[in-house]
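Complex shown without one protein chain; remaining protein chains in place.
As written, the chain order gives the labels A, B and C, with residue 1 at the start of each chain.
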Amino acid sequence: MNVIVELEKPLVELEAKIDGLKKLNETQRVDFSAEIAALEAKARQLKNEVFGNLTPWQRVHMARHPRRPLALDYISALDGFTELHGDRTFRDDPAIVTGYAYLDGMPIFVIGEQKGRDTKDNLYRNFGMPHPEGYRKAQRIMQHAEKFKRPLVSFIDTPGAYPGIGAEERGQSQAIAQSLILLAGLRTPIVVNITGEGGSGGALAIGIGDHIVMLQHAVYSVASPEAAASILWRDAGRAEEAAKRLHLTSDELFEFGIIDEVVSEPLGGAQADATRVIADLLAADKRALARLTRLSADELVDRRYEKFRRIGSHVERVHDSAAR
Amino acid sequence: MNVIVELEKPLVELEAKIDGLKKLNETQRVDFSAEIAALEAKARQLKNEVFGNLTPWQRVHMARHPRRPLALDYISALDGFTELHGDRTFRDDPAIVTGYAYLDGMPIFVIGEQKGRDTKDNLYRNFGMPHPEGYRKAQRIMQHAEKFKRPLVSFIDTPGAYPGIGAEERGQSQAIAQSLILLAGLRTPIVVNITGEGGSGGALAIGIGDHIVMLQHAVYSVASPEAAASILWRDAGRAEEAAKRLHLTSDELFEFGIIDEVVSEPLGGAQADATRVIADLLAADKRALARLTRLSADELVDRRYEKFRRIGSHVERVHDSAAR
Amino acid sequence: MAPTPSWLRRRGARPEAAPDTLWEICPGCGERLYKKDLAERLRLCSRCGHHLRLGALDRIALLADGDFQELVPHLITSDPLQWTDRIPYAKKIAGDRVKSGLLEAIVVGLCTVEGVPIGLGVMDFSFRGGTMGSVVGEKVTLLIEECARRRLPAVIVTASGGARMEEGMIALMQLAKTSAAVQRFAALGLPLITILTDPTTGGVSASFGFQADIIIAESGAAIGFAGRRVIDQTIRQKLPEGFQSAQFLLEHGQVDMVVRRGELKTALARFLHFVSDQKVPA
Partner (left out) sequence: MAPTPSWLRRRGARPEAAPDTLWEICPGCGERLYKKDLAERLRLCSRCGHHLRLGALDRIALLADGDFQELVPHLITSDPLQWTDRIPYAKKIAGDRVKSGLLEAIVVGLCTVEGVPIGLGVMDFSFRGGTMGSVVGEKVTLLIEECARRRLPAVIVTASGGARMEEGMIALMQLAKTSAAVQRFAALGLPLITILTDPTTGGVSASFGFQADIIIAESGAAIGFAGRRVIDQTIRQKLPEGFQSAQFLLEHGQVDMVVRRGELKTALARFLHFVSDQKVPA
């Protein structure tokens, strides 16, 4: 069960109550204004209590909230989105959505990792976990973006690349590795958005870019907390602890210089005001592209190289026998 | 049953008899020289009768002769052949063999369509009919040849690309189409050898090159005679007639300018003296490469374009109403 | 290279089977359709929505803005193999000219689509099953070369049973020729869009058909490399439901989209605008 959904239950009930009273207020003769005001104050307080200071684990669940906007919600908010399908080799992977659209008049290619809204949809989308053919579809779109000199905008939301038999047989490693090569050298601007879960290499495979935007309550980590706990301690049950240790929140990653910009969410998360959050994120993308499209392809690729070249945390060790 | 194998039966028997007599001649006191000479004369005459004037249909069977040298026989005659495997996507296709080797000291990449020698081997090699992953493996090698500035030499011997469910699902058309694009623009010399059967698009997919060599008794056609008969008359049984009409022999194709050079075979076909035929074919390749490696990549690609650009047979029709 | 099968064929009578020239039988549902009505409805069956085959000229009318200028209209085959048969090739060609009203299996030219100038080639299945011989190869090559010269997007609507047997290896080599033209064209950064219609198989499928940046399959089209008959004879087992249908290709990642006939122009124009407009950030 989603931790946030549990946590916000009293708030949801309270808001339902307020809504009910408001309807009564309109239709009945009795005036409930005072009661409504009191409940609204209480709701604000409760909201602050619930969302004011989320733990990393809670933020993981915020990123996985069943009502959180998904990649296609952002993409559909672009103008004239047209989906393009298929890797031309094996299969069209519904866990990755690709196509072209306009961002406030600017023609762009888009790639998004798409989770499902309900169980049936999630089975279709494989819970947003792409197979190699999904990444190979994305590679086609990357090449289109370069060929037709259109920026590329990606939306990351995946627990990770799918760990299954077919995925291994068809070269999950190879598919991700080739995506990384392509993005690193792509001669067109790339803006990356982390909107939900950014899980591991499966996220990074559409995550190398010139400007990396992250929603406040999105998470991005070297492995999902469950996988990390399993790797570190052979105990997926310690995921909460892993979430804390992995430094996967937007503020931490901004500090580390892993991401370039954080787009804030309303109290209650993106789903509390999806329209606003979607507009804010796309506005950030637009600002970034306005800047990036002024650079030459050579400059872009050189800067992108330097951007990732810098990321590290190591020192030259003074040699033990330096005194000799 | 192979028409040539049937036809050459008395000859094979006669030669066995001669061999027997020769052995006797060495071990016994009686002198069989006269008998041997007489039988040898008869064998020569028979050989001329059988092979002197093969029909197109007989040449199709010559190209399919069970003892005819196969792609790997030529490739193994190169120095230091090392096989490279896999399309990096789905499967290693044994119907196409790829790798690198030296042709008389010159480093080259090679691609060959490989049939089996016996039933078991043929099942493994899928009778030399590649799947899309075979062509995609070949594409990797084409790209290697360009990247590492090594010539590409191919050996064609296939009834055609495999017509099966998996092949269609994984994009047989797309795989061949992309091979054609790659070869057309490849910035390194390409020499193509048609050594056995050149069947349709499945052959052409490794058959665009700067110099096209064909063995005398190889065949190369728009479709296998059986398929052509099936397409034209819905009757695969009329394959012999199709073979005649399709103009698929080396001399006809040389006339049409489809191929550039014919390497002759001994009376009795390549299998009668495989060592010589293999050496002759590779010598032709070497001569062609010595010439082609002197050209710049731009010249090569431009000439290749013109070479195929010219192939056609059409006229501007004088318009019916030209008098108006 | 392959027969010109249709996975639809088995579901009903073929159009050619209807002797009545005023009526046509829907291969989708068997309905008897009045030809004049059918033509007005883009040849979509009024009962089941099935997309009946559409000729090249009708298709040009459907896609172009009305300003189509044909290129090399008079190119005809010189019958390289001097193919004789029960009916000689030359005679079959003559018959198809009458039947289709065309000189060959493709019409190429220049036009605009919602205002975007392009080069457009449209194949016609009613001429020798849309097979590619010397003329089709040459016209496709000339179209693409012309588009390269003028820096125009190229759009080709395919309908073809593959290479034309009666022109032998000359026909097969058209795959090489057109591929070389596409390679040069693509290297200039220009877009090639193909619209695969019923049926597209063999040499056309295995060359420019699948060399496009964007591949659109028309609803209901049968598309593949090998023809159904050849596959049947080879594998001798039941083919999966919808095998080689447009939807099957979409699911197997081979095409970008499946579009109904009525929306083809919009889908095409949308991408043409997208790659042609020189929009800059606001």
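Definition applied: a contact is a pair of C-beta atoms (placed from the backbone, for glycine too) under 8 Å apart; a residue touches a chain by one contact, two chains touch by 3 or more.
Every value quoted in this text rests on a predicted model; they were computed, and no experiment measured them.
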(request) Taking the complete complex into account, tell me which visible chains touch the one left out. (result) A, B
(message) Can you say which of A:11, A:248, A:262 or A:292 touches the chain missing from this structure?
(response) A:248
(message) Looking at the full complex, which residue from B:12, B:41 or B:290 touches the chain that isn't shown here?
(response) B:290
(request) Quick one: say which of A:6, A:49 or A:168 touches the chain that got left out. (result) A:168
(request) Please give every residue of chain B in contact with the chain that is not shown. (result) 80, 82-93, 100, 102, 104-107, 133, 137, 144, 147-150, 286, 289-290, 293
(request) Could I get the residues of chain A that touch the absent chain, sorted low to high? (result) 161-165, 167-174, 176-178, 180-181, 183-185, 200-201, 204-205, 207-208, 220-223, 227-228, 230-232, 234, 236, 242, 245-248, 253, 256, 258, 304-305, 308-309, 311-319
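In the analysis below, only the chains that are shown with their structure count from here on.
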(message) Need the most distant chain from chain C, centre defined as the mean of C-alpha atoms.
(response) A
(message) Averaging over Cα atoms per chain, report the distance between chain A and chain C in Å.
(response) 42
(request) Round to the nearest whole Å and give the separation of the Cα centres of chain B and chain C. (result) 32
(request) Any chance you could list the residues of chain A touching two or more other chains? (result) 88-90
(message) Could you pull out the residues of chain C that touch at least 2 other chains?
(response) 186, 210, 252-254
